[in-house]
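A single protein chain has been removed from this complex, and every other one stays in its place.
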Amino acid sequence: MYQVLVAGATGKMGRKAVELIEQKSNFALAAVLAPSIADSDLTLPQTTQCFSDLSQINHSYDIWLDFTTPQAVYQNTEFALQHQMRPIIGTSGLTEQQVASLQQLAQQQQIGGLIAPNFGLSAVLLMKFAKMAAQYLPDAEIIELHHADKKDAPSGTALATAQQIQAGRTQPVKKTWSQNSARGLNVDGVPIHAVRLPGYIAHEEVLFGGTGEALTIRQDSFDRGSFMTGVNVALDKISDLTQLVFGLENLL
Amino acid sequence: MYQVLVAGATGKMGRKAVELIEQKSNFALAAVLAPSIADSDLTLPQTTQCFSDLSQINHSYDIWLDFTTPQAVYQNTEFALQHQMRPIIGTSGLTEQQVASLQQLAQQQQIGGLIAPNFGLSAVLLMKFAKMAAQYLPDAEIIELHHADKKDAPSGTALATAQQIQAGRTQPVKKTWSQNSARGLNVDGVPIHAVRLPGYIAHEEVLFGGTGEALTIRQDSFDRGSFMTGVNVALDKISDLTQLVFGLENLL
Amino acid sequence: MYQVLVAGATGKMGRKAVELIEQKSNFALAAVLAPSIADSDLTLPQTTQCFSDLSQINHSYDIWLDFTTPQAVYQNTEFALQHQMRPIIGTSGLTEQQVASLQQLAQQQQIGGLIAPNFGLSAVLLMKFAKMAAQYLPDAEIIELHHADKKDAPSGTALATAQQIQAGRTQPVKKTWSQNSARGLNVDGVPIHAVRLPGYIAHEEVLFGGTGEALTIRQDSFDRGSFMTGVNVALDKISDLTQLVFGLENLL
Partner (left out) sequence: MYQVLVAGATGKMGRKAVELIEQKSNFALAAVLAPSIADSDLTLPQTTQCFSDLSQINHSYDIWLDFTTPQAVYQNTEFALQHQMRPIIGTSGLTEQQVASLQQLAQQQQIGGLIAPNFGLSAVLLMKFAKMAAQYLPDAEIIELHHADKKDAPSGTALATAQQIQAGRTQPVKKTWSQNSARGLNVDGVPIHAVRLPGYIAHEEVLFGGTGEALTIRQDSFDRGSFMTGVNVALDKISDLTQLVFGLENLL
């Protein structure tokens, strides 16, 4: 039975994480951490320890599951590693340098874990498959579609997908680029097109073309609840990890 | 039985038109016009008159079906109207001014006809439906996808579709436009995205978004043979026309 | 300023209708009808009359907007017509015979109105376009996709779409039907395929094929809030109606 501490248990994602752990056999909700845990309406098993501050934690749990804030996440992960708790970090905001530093610490402590900016399984599989396909079909374009209120374009996932495609290529792509915004934004030799329309939620398509054929990979995120499928996979695989891995795709 | 003259009978489209007429009940291939008709390998019924030049034509056929060249099309259409032949013009290259001038001539001659830059039925229906949908769902984007060798972007059909959407709108579209080529080319308040990949042929999607819902219309042109479905519709409807109509969509 | 009575104002759809009327210029929320209105948490303008029973209504409002129950809808619509209120009926459950009887009453009372089993604008437009396309492209198939919990298959909208396609055809479809469930359920010469998967919400695609080309119309319902776009259209057009119309598509 793995003992899990959920950090950020009173937040939107944290609550879903609490639910997941309670339903999952072989995993116990041993502790929660949240500044406002005392005033929260969260219902917890009597056996669950409640902490409102890092300094109160005097026990080493098996797994540290973190859905907190960009301000808290670095210190939390450091604390977990120093106390031999395997971190699963779903909180965004860590810089590249911070990730590198935490990976070094994990190595010193000889403990594995996961930092995953995206737990959406369909998005992570899309990126993984896109990288693999690019080895054989280097010509690719990305269309990402989001609700009209999304201010930035292209999306972070689209940018990450373009990087994966470029990383997967074993032959150069022919660059015949029109000076025309109809042809999208060129990222790593992959044109990205961003659609913003009311009604849409969060969707991404990768289109590959080869002689006489096409391959398309699409993912649709209809609901944030989808992230827990990815957390579930992470919990099942965390014990096998001997390093602090970055990206859920490296566990699939 | 309608007597049809096919102008440009030895060309790629003209040959398909000849085949179509021969298969179609109520229509007879009465005559063909082509400069090189004498040397052609085209097999024709014995009853079909062959002309290599306008000046040889001394009879008024019911329908003038034209798949010639931008150089010949204006004079041909003028000739047809002056001799009371209903023109169906599939040849491109007429200017707006030439179309207006021919429409005036048709009115004087009290004869109807059709000038259609695009006989692809799926593309024409897409444009028609896009205009209708825009009345209720003004927020729209276009994605057009073509083979990697297509030099221009966006496609002419995509531009025409954007104009139809704008014409169909009864309420203004909110303009929140990012200065970013990922958001496509803004044509009449419709972002157009152009994909160019090997393998693809000619495809277009129009995406509409409204509160909690989306509507998508897509057309695929796999083969130029598709144009004859549109010519067939034009032949069936030409007798009802009392004006020289521009655009197959106005017959549907 | 049109005076509107919302029947079923405390229900899920009724509440959205109340919101819509309050936001809409030229329309006033004059009255609401709901058995439990006295105990409801619904916040209404002071000028809005509240009725818990039909018998209390002693005034003729311009429009009767109904989102009640299959048990109440027939009597409600009859009452509205008898008192010169134009009905817009979003409640399901009326039989064909009841609809016919109400249409006769509307004619006697010389008043127009609308009965709409589906206010989803994208679904209604899809059906309208499918009927139109079938005139030129008679070969069609339907794929409808819903969440895994939907018990029935195919969906009511898919069946209605197949009927529209059949009604739109002007030429017979070739019947080459395999005795194989992979080829779907044959409804009016249109194969219907029903996909049931977790994650999905409510989606429908109509695929048309012709020589060398294809046309696809797709609609996605992500959220029930989408229905209010259709109600809004109905409110704008209701004054022009001189009959009791069945189906939103006949207003578009």
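Order of writing sets the chain letters: A, B and C. Residues in each chain are counted from 1.
The rule is short, and it goes like this: contacts are C-beta pairs under 8 Å (C-beta built on N, C-alpha and C of every residue); 3 or more make two chains touch, one makes a residue touch a chain.
This one's a predicted model, so the numbers in the text were calculated from it and none came from an experiment.
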Partner chains on view for the chain not depicted: A, B, C
Residue touching the undisplayed chain, where the options are A:3, A:229 or A:243: A:229
Options C:33, C:72, C:111 or C:145, residue touching the unrepresented chain: C:145
Chain not shown, touching residues in chain C: 139-141, 143, 145, 148, 153-154, 174, 176, 178, 180-185, 191-200, 207-214
Where the unshown chain meets chain B, residue by residue: 199-201, 220, 222-223, 226
Chain A residues touching the omitted chain (full complex): 120-122, 125-126, 128-129, 132-133, 135-137, 208, 210-226, 228-229, 233, 252
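The criterion applied here is as follows: only the chains that are shown with their structure count from here on.
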Topology of the chain contact graph, where touching chains are joined (line, ring, star, complete, other): complete
Copies chain A and chain B touch via same or different residues, half shared test: same
Most distant chain from chain B, judged by the mean position of its C-alpha atoms: A
Most central chain, Cα average position: C
Gap in Å, rounded to a whole number, between the CA centres of chain C and chain A: 41
Distance between chain centroids, defined by C-alpha means - chain B, chain C (Å): 36
Between chain B and chain A, distance of the C-alpha-averaged centres to the nearest whole Å: 49
Chain C residues counted as touching two or more neighbouring chains: 220, 222-223, 226
